[in-house]
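Take a look at the following structure, please.
Incomplete set of chains, arranged as in the complex.
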Amino acid sequence: MDSGSLTWVLVSAALVLFMTPGLAFFYGGMDRGRNVLNMLMMNFYCVLIVPLLWVIVGYSLTQGEGNFIGTLDHFGLKGIGILGEDAGGTLATIAFLGMFAAITPALISGAVADRMKFSAWAIFVPVWSLVVYVPVFRWVYGGWLGDRGSLDFAGGTAIHVNAGIAALAAVGVLGKRKGWPEEGHPPHSMPLVMIGTGILWFGWFGFNAGSALAANGQAVQAFMNTFLAAAAAGFAWCVVERVRDGHFTNLGAASGIVAGLVAITPAAGYVSGMAPIAIGVVAGAICCYAVRLKNRLGYDDALDVVGVHFVGGLVGSLTIGFFANPEYFGADFMEGLFYGGGVKLLAEQALANLAAIVWSFAVTFGIMILLKKTVGVRVSEEAEVEGLDLSEHAEAAYH
Amino acid sequence: MPSLVTAIIKPFKLEEVRTALQSVGVLGLTATEVQGYGRQGGKTETFRGSEYKVEFVPKVKVEVLVPTSEVDEVITVIARTANSGKIGDGKIWSVDVAKVMRIRTGEFGDQAI
């Protein structure tokens, strides 16, 4: 890898690392003051355990032959050096991807907020990473789904749809919070939410544009798309709220920005021109309605992981079927509908997401049931009332 | 015998009330941030498009120890300054105090105020 690209991948990896704290603040600010540390800990925990798992075994399992799962050839980073022409390019890529592996289960924490036993979470994260994240990642990148022609630039299917539907399965087993939905759960610190939002957007440039794994035109396009889709979705969400509820809100802006970032993730390296604005507007408007589904359907997805990550990821992934522009990749991938490609790509996108959804939902549900039957997944009612910061971590956020 | 006059007022009136009391010779008071519920009604916040009613509105509680003879004056002064004519202006009440002491000097009664 040339030094410019190497720098780009390293910077992008650092940016993605920064996103997990960003996510923690985004979620933690929305949480109540007596549960915020539990939320932060759920997120920081991911970035402690998953990197170790990733370099020891996870990365290896995403590589090599195998349509469904890779091999153990690179167990413990065996055979990965920094010398020779590659100049560390592979190792840099492994670090970069390790950041993705860490943030993916962290996304789920927003759904299970305020009531999940930390000990259950501590087991859930590594198990889920290995039996859900790693296989789906493999299918999408180099496995059977990718081979069929579906596209996922930076992890719409592999990360957001995957984690989003897992969140639904998890709260299905976990149940509702005491008092939900009658009681309001207002964000205890909106400035913390906005700090998280700022960090997320900033870091997402690494997430998406870094996924080009080189400092090239595709990276630039992914960068621009990340910029425009987030702005468009944030704007769209705000406009919907303004028209529907009467106000521009900060939480609306923040949620829209994140929805746009999620939606552009799978598409960032395949679309161009004004397409990211279209994708952002659609994603922002749809997610602004999707977060209300939980009230209608009765699942307590505390901080809207389903409404933002699952729905946003799905919307983004499907729009590829319309907007994919082969100009960006060479001719070896399919055109979107709007570029004369017919519904073929769209069908592949649907199939890929369907496969991810089925696997992720079913296996996550299974893991949660097992946890429920063993260590238990839910804190005591008393602990829930008192707050998880004190009961689970013997800490208090503010003094 | 001193009395304790307590008033619940709108937060932005605190500075005015303090100054007015000072100008009639009240040398000290204690203020507390409280949450009021009353005829004024709460406010509505939105949170990802769901509205929720916050029943309580921020108020300030002012407590003043005064010689009982000055209770009426103090009540009048507070009432005049804290009044905005709008619902939610608050209440004033007074209670008889059995004993008062100044910690620093150990003085009791009206001297302690």
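Chains here go by letter, A and B, matching the order in which they are written, and residues are numbered from 1 within each.
Just so it is clear, contacts are C-beta pairs under 8 Å (C-beta built on N, C-alpha and C of every residue); 3 or more make two chains touch, one makes a residue touch a chain.
Computed from a predicted structure; not experimentally measured.
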item: Whole-file subunit formula (labels as shown); value: A x3, B x3
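In the analysis below, only the chains that are shown with their structure count from here on.
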item: Centroid distance [mean C-alpha coordinates] between chain B and chain A, Å; value: 51
item: Chain B residues touching chain A - in the complex, by the definition given at the top; value: 45-54
item: Residue ranges of chain A touching chain B (in the complex, touch as defined); value: 184-187, 241, 244-245, 247, 249, 251-252, 255, 288, 291-292, 295, 304
